[in-house]
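Shown here: the complex without one of its protein chains, the others still in place.
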Amino acid sequence: MASQDRLTELFARIDATGSALPQSAPLLRIDGLSVSYGQQEVVSDVGFELGRGKSLALIGESGSGKSTIARAVLRLLPTGGRATGCVEFDGQEVLGLSERRFRPLRGRAIGFVPQDPGNSLNPVRTIGAQAMEAAALIDEPNKAIRKTLILETFAQVGLDNPQRVYDSYPHQLSGGMLQRVLIGLAVLPRPLLLVADEPTSALDVTIQKRILDLLSKLQHELDISLLLITHDLAIAAERADALVVLKDGVVQEAGSTASVFSAPASAYARKLHADVPALNPDRYRALRDPAFRFLGTKADKAPKIEVSGVTKTFTVDGKVLTAVNDVSFAVQAGTTHALVGESGSGKTTAIRLLLGLEQPDIGTIAVAGEQLHGRSHESLRAVWRHLQLVYQNPFTSLDPTWKVEQLVREPLDRFKIGTREERTARVREALDNVGLGEHLLLRKPEALSGGQRQRVAIARALVLKPDVIVLDEPTSALDVSVQADIVEVLLSLQAKLGLTYVFVSHDLALVRQLAHTVSVMQRGRIVEHGTVTDIFGNPQQPYTRSLLESIPSGAAGIARAPHPQPRRIFNEERIA
Amino acid sequence: ALVGTAEFNPALSADSPHNGGDITFLIDSLGDTWIPNNSAISSFQGHIWGHVTDKLLYVDADGKVSPWIAERWEQNDTATEFTLHLKSGVTFSDGTPLDASAVVANLDIWYAGRKSEGINPIGLFPKTYDHAEAIDATTVKVFFKAPTLGFIPTLGYHGSILVSPKTLAQPAAQQADLSKTSGSGPYVVDSWKEGDFVKLVKRKDYNWGPPAVGHTGPAFLDSITYKLVSEPSLRVAAVQSEQADVAYNASPQELESLKAEGFTIATPRYLGFVNGWAINTKLAPYDDVKVRQALQAGINRQEIIDTVYTPDWKLATSFIQSNVPGATDQSDLLAYNPEKAEKLLDEAGWTKGADGIRTKNGQPLVLTLHSNPYLATSKSVDELIAQQLGKIGWKVAIRAYDVVTFGQKVKYGGPAVPAYEVTRSFIDAGTVASILTNANNGENWFALDESDKTLNELRDKIAGAGSIESRKPLLDELQKYILEQGYFIPRTQIVQRIYVQSPKLKGEVYNGVAYASYYTATKSE
Amino acid sequence: MTLASTYSTSRVTAIGRLTAFRVPPVVALSFAIVALAIAWSLAPSLFTSYDPVNGVPAQKLLGPSAAHWFGTDHLGRDLYTRVVYGTASSVASALIAVVIGVFAGGLIGLLAGFFGGWVDTLFARLVDVLLAIPKFLLAVIVVTAIGFDTTNAAIATGVSAVALFARVMRSEVIKTRQATFVESSFLLGGSRWHILWRHVLPNASRSVLPLAVLQFGDSILVIASLAFLGYGDPPPASDWGLLISIGKDYLKWPWLVYAPAFVTIATVLSVNRISRWLRKTD
Partner (left out) sequence: MSKAYLNYAAKRLVQAIVVILLAYVFTFVVVSILPGDPITNVLNNPQNGFTQEEIKEIIAAQGLDKPIPVQLWTSFSGFVTGDLGLSMRTNRPVTTLIAEVLPSTLVLASAGLAVALLLAAVIAYGTQFLPKHFGQGLLRGFPSLFLSVPNFVIGLVLIHLFGFQLGVFRVIEPDSFWATLFAAIALGIPISAQIAEVLIANLDHESGQEYAAVARGRGLGQMRLFAKHLLKPSSLPVITVIALTIGELLGGSLITETVFGRTGLGSLVQRSVSTQDLPVLQAVVSLAAVVFVVVNLIADLAYPLLDPRVKLLGTPERRPTTADESSVGISKAVTS
C-alpha cells in the first residue's frame, strides 16, 4: 500500500530503528496519558489500544475529556494544555517528538474530522484552496492531477457537484456538505488513522446517519483505523469495535463493544446505557402511561389546546417563506403532545404562534378556550399566567446578571402573586420540584451547569402553576444523562400536577419515551399525526420512516453481542 | 538716475566684507490678517512691515523723532495744521511713486478705513483728523479739527506704514494676501504662507533709509525669513544649534546661559507704560487709598526680576518706562516695604485671621488677577506676587484667559476686574494723561470718571501745554500723584520683545517700539 | 435517582472562578498605582511636606534629588509636591468626563437600542454626526465655547466621548434585547420598563464598565492634551497636563516634562491594564 510505504519512509527518517514492527502491533497505543490545563488535570491516566483498520469509540458526558484526548493524540492541545504519558503511533512514541518532526504525521498519517463543520473551514477562503493544502500532502507534483484527486474524493464522499463545491466558500454550503468536505479532506492523503471528534453532533438526525455511514464505508474501503468520539452510546455501539467509557477524565470501562454494551460492568456505563432514549423506549412508561386515558375523553371534553389551519409566512430578502403551513393539532389536558421534524421544519415557529409571540397570517389558536391570535402582548399577559414556555437553550434563556432566587421569583413579582412570604415559599417549592437544593439560591446562572440551568428555567415556568407548559427542545443542548434527569422531572410533575405539555424535539427516540400524541412536521406542514404508538408502530409517510430509521440503535454492537438484549424490541418495531 | 545712485552705494563696494547673507528669524506667531490697516499695529506683523514699508518719520529707542520719508515738517501754533515735505524719488515696489498723493491716500485710509469692506481705521490715529491735501508732488498739508500735538510722533508709530495706493485700492480679500501688498521698504515679500513663514528679499534699488540709523542704501542681507515656531524652547534651541539666526520671545529663564554661550541677547524696552495694574477704584476694597498704597508697598519688585526675569529687566521707576522722554524716577514710592503695607492694612481695618488672611466685616481681602495673555511671563509674575502678598495676608486668585476671552471679559473698570494688567506702548508721553480719565473718549483706566479733581487738572494742563519743556514738570507731578494714590501699581519695566541672536549677526537696530530692523545688519560666515 | 445530584461542572466552575479572580501581579501593581493616585488626590498633604503654591524662589530649577524627588520648577516649588497636589484635579476631571460620557451616551444608546424605530434613527444620526467630527477637534471646540478651565475641558472631553458610549450601549442593548431571556421575561409578565431597567440595562452595562475604565485613562490624556494646548486651569493649578505644558517651555530642565509625564503614563497604563483585566474576567 502506497501510503504505508510513505509512512515507513517517513518513520525511517524520524527514527532508523522504528520501522520494523510486526503488523499485529496496534496502530495507536495510549498509556498513562494525563492532560492538564494549567493546574487542573482533566484527563488522568488514560490508556487504550487501537488496531489497524479497527475502530474505537471514546464515549462520555460533556466535559469528560474526550476532545482533550483526541487533541493530545494530534498534539493540537490549546495554549495552556500539557500532556504527559505515552502515545505510541505505529510503534513510535510521538508525545515527545519535536513539533518539526511530528508535523509530517499530521494529515498524512493521522487525519482529523472535527466536531463542528461550520467553524472548521476558513470562512474567507474557497473550499478548493483549502483542499489543495490537503492535496499537497500527497506526493503528486502535478497540480491538475491533485485537483482531479480532490474532485474524485468529493464525489466519493457523496458530494453531487464536486466542481461547484470546489469553487464555493464555506458559508455557501450546508452543514452536511461541509462535514463531507471535511471528511474528504481528512481521507484524501490516505491516513492510517482517522480521529473523528463528534463528527455529527452539530447535524440533523437524518444527515447524522448518512455521515456516519460514510465514515464506516470509508473506514472499510480504505482500511483506515477510526478513533470515534461521541457522547451517544448508541452511535458508539453501532459504529465501533471497541468502546472506552470516560468520566471526569478517567476511564470507567473499556473493552470490545459487545462486552461493554451488552454487559456494562461499571455503574457509570450502566447509567449511560440506561439514559440513552433509543435504547430504553419504555423507561418512563409508569409515569407516562396513566395519562393515556385522557385521550379517550375527546368527545366529552374540549381539548386544552386547539390550533387549526394556522399559516405563517416570513419575507426574507424579498422572498416569501412559509414557515408554518396550514397546521392544525389539538392537545388534551394532562397529556403531552410532541412536534417532531428535521431542522427548519417549522416547529419553533408553530409554538411561537401557539404562545402568541408571533401572529398567524390565517388560522385560529385557542388555549383553554381562550383565543390567542390577534392579541397584543399586554392583553396576553393574563393568558401567559397559565401558559409557559421553556426554551431550547438554557444558556441564553436566563439573565446572567440575576441570581437563581430572583430568576424563579420574577414571574411571581410580575404577576403580583401572593405575599412576600408566600412567594418565597413558592420559589422553594418550585426549586424543590425540579430537584434543586437551596444552596443554589444565590448563584448566578454562570455558576450552574447546563442541566441545573434548564431546571431553573423549568422551575421558573412551574412557579406560576400554569396549566400548559410548552417546551422547545428543552434538552437538545444537554447530554443524555442530564436529559434523562430532566425528562424524569417533567414526567413526574405531569403525573403529580396534571400538566399539559407541548414538547418540541427532533429526537424521535426521546419523543417515543414521553409523548402521548405526535405531529410530524416537514417543511412547515404536518405530514402525519397520531398517538405515539401509531406513529412509531406503523408510520405511514416515507418521511416519518426515514426519521425513524435515523435513530441509532447500537445495532452493530448488539449484533456482536453473544446474547441478544431484551431492549431490542424497539429495533424490531423499526424493522417491521 | 536714482537707480544709478543705488549701484554706487558704499555698502555695495568691494571693501564691505559683510554684504549678502540670509537669515532666519523664528517668531511665535505671524498674526492674523495682512490687510495693512488691520495688521500694522500687531506686535508680530510689525516685524515684517518694518522691513517692507517705510514711515514718514523715524522714532528711535529713546523716543527721538527724526526725518525719514518726510525730510522736514512744520506746524502752525495751534497744532491744527501740519506741512510735510517729502523726499523725492521714492517708489513703492510696484513702481508707483511715493509722492504727496500717495501720502494723502494713506492718511485718509488710516483715519477712516473702509469699514463696509472690513478695512478698519487705525484706531490710534488722531480722531481729530480733518483732511489732507497734496500741495505739490512732495508737499502734503494736513488739517485737524482740534489741536493735535501727538500727530507728528504718531507718524513714526508702527501703525503708520506707507503702502502703495494701488494696494490700498484693492478689496480687503486682496489686501489680505501679503504678496499683493507693495511698500517702499528695503525688502519685498518673496513668498509667504499663512501661519508658516514670510520670506523677504532685498530691494536692490532702495536708497532712502532713515538717516538716524546711519545708512540709507540697500540693505546688506539678501533675505530674511520669518518662520513661525510656536514653542519658545524650540526657537531658542534652533538658534543654539545654528538652525536659525534669531529667536524671538525666549523664556527669560534661559537667557543667562545663552549669554554665557555667546549669544546676543537683546531686551529693548519699548516706549510706553510699564507692566503693571490699573486699579479699579470703584471696586471695594480698592476704593480705599490705604489698601491701594498697601498693595504698592507689598510687592517685592526686585524678587520678580530675580526669579522670573534676569538683570536685563529693569525695575520700574514710574508707571511709564524710564526711556520715555518725560519719565521721572519715582523709585522710593515703589520700594518693597511689607511692614508699611501691613500697617496700612491694619489702619484700613483689615485684620489678620487665624489662617493668615486678612478680613474686614467677615470679608476676606482678595485680589483677583487676570493674567495678560499677550505676555508669556505674566502668569509666573502673578504667581510670585500671589506668594508675596500672601505673606501680608492678601489672598490672590489668578484667572488666565486666552486672548479672545480676555478681550471679552477683562476690561478697565470691569465689575470683577480690580486690577487690569497693562502692557501698552505709546510714542508721546503727552497722550498718557488723556487715556487715564474718560474725558475726550479716554479709557478711564481707574474708573474715576471725572471724580478726581487733581488728576483732571493735570490732564488738562498737559493737553494744553504748548511746548515739551513746559510739559515736563506737569508730567512729573502726574507720575508722582498716580503712584502715591496707588492708582497704578507697576510691576516691572516691560520687555515685550526678547531677541536671542546668533553672534554672527550684527548691526541690527531697535526702534521706539522695540522692533528689530535688520536693514543695517550684516552676517559673518 | 437523586434529582439533586450536582455535576462535576460545579467543581470545575468553582476552580474556574478562583483562577479568574486571582489577580495577576501586573494587575495588582496597576491597582496599587491607581490606589496611590487616589490617595494623592484625597489627602495630598500626607505625601509631602512642601507647599504646592509657594516656593522658594532662590531654589528654582533644581534637579531631582533626595530633597526634591522630581526637582523644582521655575518658581522654586517642589515638582513632586505639585504633581501630588495636581492629582485631585486630574483624577476628578477625568471622572467628570467619564460620567458625562457614560451617562449621556449610555442613555442615548439605551433608548435608541431599546425603542428602535424613529427614536433609533434620530439618535443614530445624532451619534453619527458626533462620530464624524474628530473627537479631539470636538473637544477643542466645545471647550472654547464654554471657556477655558479644567472642568470645562473635562466636560468637553465627556461630550466628545458621548457618541462612543452611545454606540457601544446601543449595540449591546440591541444584542441583549434579542436575547432569549428578554422574551422570556415578557412571557413571565414583565412590562417594557421592567425589562428595560432590570434586564437590558444591567446586561448591556456589563461591557460598558471596562470601556468606562478605559475611557477614564483616555480622558486623562485628552484633558492633558487640552491643557497642553492651553485650555486648562490657570496657575497655580498643577494638573498633570498643565505641568507638562509648563515644563515644555523649560526643555533645558527636562525633568519638568518627564516627571509629570511619567506619572501620567504610569496612571493611564495602570488604568488600561485594569480595564483589560476586567474585560477578560467578565
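Letters A, B and C mark the chains as written, and numbering starts fresh at 1 in each.
Going forward, a residue touches a chain if its C-beta (ideal position, glycine included) is under 8 Å from a C-beta of that chain, and two chains touch if they have at least 3 such contacts.
Quantities reported herein were computed from a predicted structural model and do not represent experimental measurements.
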Sort by label and list the shown chains the missing chain touches. A, B, C
Looking beyond the chains shown, say which of A:I30, A:A134 or A:I458 touches the absent one. A:A134
Which one touches the absent chain: B:A132, B:A238, B:L334 or B:V381? B:A238
Among B:H85, B:K127, B:K259 or B:K282, choose the residue that contacts the chain missing from this document, as touch is defined above. B:K127
Per the definition of touch given earlier, which of B:I35, B:V188 or B:A250 contacts the omitted chain? B:I35
Among C:L187, C:L201 or C:A224, which residue is in touch with the absent chain? C:A224
Residue list for subunit C contacting the dropped chain reads 124-126, 128-137, 140-142, 144-147, 164, 167-168, 170-171, 207, 210-211, 214-215, 217-218, 221, 224-225, 228-229, 241, 244, 248, 251, 254, 257, 261, 264-265, 268-269, 272-273, 275-276, 279
Could I get the residues of subunit B that touch the absent chain, sorted low to high? 24, 26, 32-35, 38, 41, 115-118, 120-121, 123-124, 127, 172-173, 175-177, 193-196, 227-231, 234, 237-238, 241, 243-244, 402-405, 407-408, 411-412, 424, 441, 443
Touching the unshown chain, subunit A contributes residues 71, 74, 76, 78-79, 103-108, 110-112, 114-116, 119-125, 129-130, 133-134, 137, 169, 171, 182, 185-186, 317
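By definition in this document, only the chains that are shown with their structure count from here on.
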Subunit A to subunit C: how many Å between their CA centres? 46
When centres are defined as mean Cα positions, the distance from subunit B to subunit C in whole Å is 46
Distance between the CA centroids of subunit A and subunit B (whole Å) is 89
Per the touch rule, the subunit A residues reaching subunit C in their complex are 38-40, 63, 248, 355, 357, 377, 381, 384-385, 388-389, 391, 393, 396-401, 410-411, 414-415, 434-437, 446-452, 457, 460, 464, 482, 485, 488-489
Can you list the residues on subunit C that touch subunit B in the complex? 53-55, 57, 60-61, 74-76, 147-148, 230-231, 233-236, 248-252
Interfacial residue positions of subunit B with respect to subunit C in the complex: 231-234, 237, 251, 253-254, 257, 303, 306-308, 371, 379-380, 382-384, 386-387, 390, 398-402, 405
